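Only one protein chain is missing from this complex, and each of the others stays in its spot.
Let's turn to chain A:
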Amino acid sequence: MTNDLEFFKAFLDGVGVFFTLYLIGYSTFLFLSVFTGSSELYRRRYLERLKNVVDEEYYLPISILVPAHNEAVTIVDSVASLLEQDYPLYEIVVVDDGSDDGTAQKLIEAFELQLSARPIRRVVPCGKEKAVYEGRIHGVALTVVSKENGGKADALNMGLNLSRYPYYLCIDADSMLQRDSLKKIALPILEDNRVIACGGQVRVSNSVKLSGGQVASYRLPKNWLVAMQVLEYDRSFLASRIFMDRFNGNLIISGAFGLFQKEIVLLAGGYDSDTMGEDMELCVKLHVFCRSNHIDYSMRYVPDAVCWSQAPGSLKDLVKQRRRWHIGLFESLWKYRSVVGRKGYGLMGTVSFLYFWLYELLSPYIEVFGLLTIGLAFAVNLINRPFMLLFFCVYAVYGCILTLIAFFSRIHTQQLSIPLGDCVKAVLLSVLELFGMRFILMLTRMNALIGYRKKRHEWGKLEREEHHRE
């Protein structure tokens, strides 16, 4: 019995050391990230004030690819927002991936598109097209291709085959761009011709009102679940992306808003239609492709380029979405697992990969293991309760402060204003997000990999609501 207790004590000590190191690692990463993120946003404001901006009528011809599946509710508004871009040369290609709610038909009627005999240049494999429709709206070429259902990656490959221009932007069908988004996301390519991809800032659109492509009013959404996602998006974009951008180590360019050099994507083989997280898979693939072929390249994150995207409004949809994301994360990390720590992959292969392995992919298991151990230690009275409580409190306050810094930095640097009530709400939500949503999502992510091989080519169907557009 004494031996057992000794063993158990040693086990708990081991767990204690592991968690201490784990949390120190996480806290340090978060701290560095938020600090880097905040200072970067302030630096950008400073540069803007000092006229360190390129204000030319510059243009890289860009094809905007919009993969869509059953998006009849939002698709017309989304395309209308794309047509309002303050950009001289671009085309829009909507790929309707076997919708059964009349998505393509809505577009054909709204923009009076005509059936076209356009031959498709099949550079990357994709499903068979049913019909191609074309039109020109205010000088912008709009193409809608209706194809057999094959999943988002397959739809994007079709878009790649159809696009005419050397750069393409992929955007979700429920997303809207600000008037200057295209201009801003293309800027790094103009600054540095080694840039092969740029990711923009994805923000929650549920409570924003856009007028003429500009933010007319901004508030925290009334739906608390969506509002918590606002905080979460701001934290994750501000935190990890700007930090990893410093060493060209971003492993994700969101599928909701990313600009790519078409040639390099085609050389790398396009999107992998066998994965759920096609955006992360492409991003990691491009890293690996460029590094293994000794191509001097850079992938950039552009916090000023904003895309407004709908967040799930119900817990069921949120769980569904996060499950997909977690599976995508697993698939990409597993597929490119050999990169970790390998010479020639630099900080991307170590810091970025380790962060995603330890603090994104494995974190739900580690956290649940930690909670179970605490419960066990509590049961056998082997825990220092005051210390435990203090530790939780410190950690909670720390987490909340970081979330709030990210949120308010974003509000401040984008020169948005929110009412005082929303500021108070943000503080409350940062606590609720920490103890409520994060816990639920932890369980979701933990179960995500169970039976993940099923429904791989299906779109994650979420309930959509109409955009607030004028």
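Criterion: contacts are C-beta pairs under 8 Å (C-beta built on N, C-alpha and C of every residue); 3 or more make two chains touch, one makes a residue touch a chain; residues count from 1.
Going forward, contacts and distances are computed from a predicted model.
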item	value
Chain not displayed: protein name in its UniProt record ("HEAT repeat protein", "Acetyl-CoA decarbonylase/synthase complex subunit delta", "Cobalt ECF transporter T component CbiQ" or "Cell shape-determining protein MreC")	"HEAT repeat protein"
Residue among A:42, A:334, A:365 or A:378 touching the omitted chain	A:42
Residue, one of A:9, A:136 or A:316, that touches the chain absent here	A:136
Chain not shown: contacting residue from A:53, A:371 or A:443	A:53
Chain A residues touching the omitted chain (full complex)	16-17, 20, 23-24, 27-28, 31, 34-35, 38, 42, 46-47, 49-54, 56-60, 114, 116-119, 121, 134-136, 190-193, 384, 387, 390-391, 394-395, 397-398, 401-402, 404-405, 408-409, 412
